[in-house]
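See structure below.
A single protein chain has been omitted; all remaining protein chains appear in their positions.
Moving on to chain A:
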Amino acid sequence: MISGLIIYSRCDVAVIQLLTYLQNVYKIHEDISMMKVLIIEDEISLQVSIQKYLTAEGSTCDCASTFDSAYQKLSIYNYDCILLDLTLPDGEGLQLLKYLKKLNKTDGVLIISARDAIDQRIEGLQLGADDYLVKPFHLSELNARINAIVRRRNFAGNNIVVFQEIEIDLNARQVKVNDTVLYLTRKEFDILLYFVANKGKVISKAAAATHIWGDDADMADSFDFIYTHIKNMRKKLTDAGCHDYFHSVYGVGYKFSLT
């Protein structure tokens, strides 16, 4: 049984190594929706949700629920982004971060942790983590953050996100539709980018509100403001000749997609 597992995992290792190699050769991961992500999270149900959400977009997800398995995977493979929970049953997540640095790997790291102690957040970022997301979070928020990390790492300098006729320049914080510049407010820009990052997914109003106003948001009211912001932005986009990609989902949220 055990030897079978080892053989199986060795086969697995070989296949993934081959895939990684191919990825590097053909630069498949230039399309950021085809990311390779490692989820280090001991809460299995959360791990499963994250995996489901990310793979639906075409990303490949590896999972590790213990310090040891994470350690092994980190040693062997390269990832575009690593989701790291700091409190693992058999070890401290920050140690993995130190180990990663020792290996001189450039994988993007997003810490997801229930511990919001500021010191820990700073320590994590100092150790080379790219971002820090505090539990509980929305999967759309997680996805947007992963996208941002991968984009930063892979497309340094040229930071333009394109969706059909919409072109979002992240550095200039400018949106163009068919080469016409749109004037969006800061919040509208953030919402648009958030929806584009989660294209094809339904985003709840709660997730959008938290993205814009953070935890300070006055929840009951902010839901209505999301509606107002999206209404205004839709008008600006369609006025510029853009197809309307926003679809309302029974008052619970919105979907940004072709159909």
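Please note the rule applied: a contact is a pair of C-beta atoms (placed from the backbone, for glycine too) under 8 Å apart; a residue touches a chain by one contact, two chains touch by 3 or more; residues count from 1.
Heads up, the rule we're going with is that contacts and distances are computed from a predicted model.
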For the chain that is missing from this picture, which UniProt protein name fits: "Membrane protein", "Spore coat protein X", "histidine kinase" or "Rod shape-determining protein MreD"? "histidine kinase"
Among listed residues A:Lys52, A:Lys98 or A:His247, the absent chain is touched only by A:Lys52
From A:Tyr99, A:Phe137, A:Phe163 or A:Phe246, residue that would touch the chain that is not displayed: A:Phe137
Check each of A:Leu103, A:Val162 or A:Val252 against the chain that is not shown and name the one that touches it. A:Val252
Which chain A residues would touch the chain omitted from the figure, given the whole complex? 43, 45-46, 49-50, 52-53, 56, 114-119, 134-140, 201-207, 209-210, 213, 215-216, 218-225, 228, 249-253
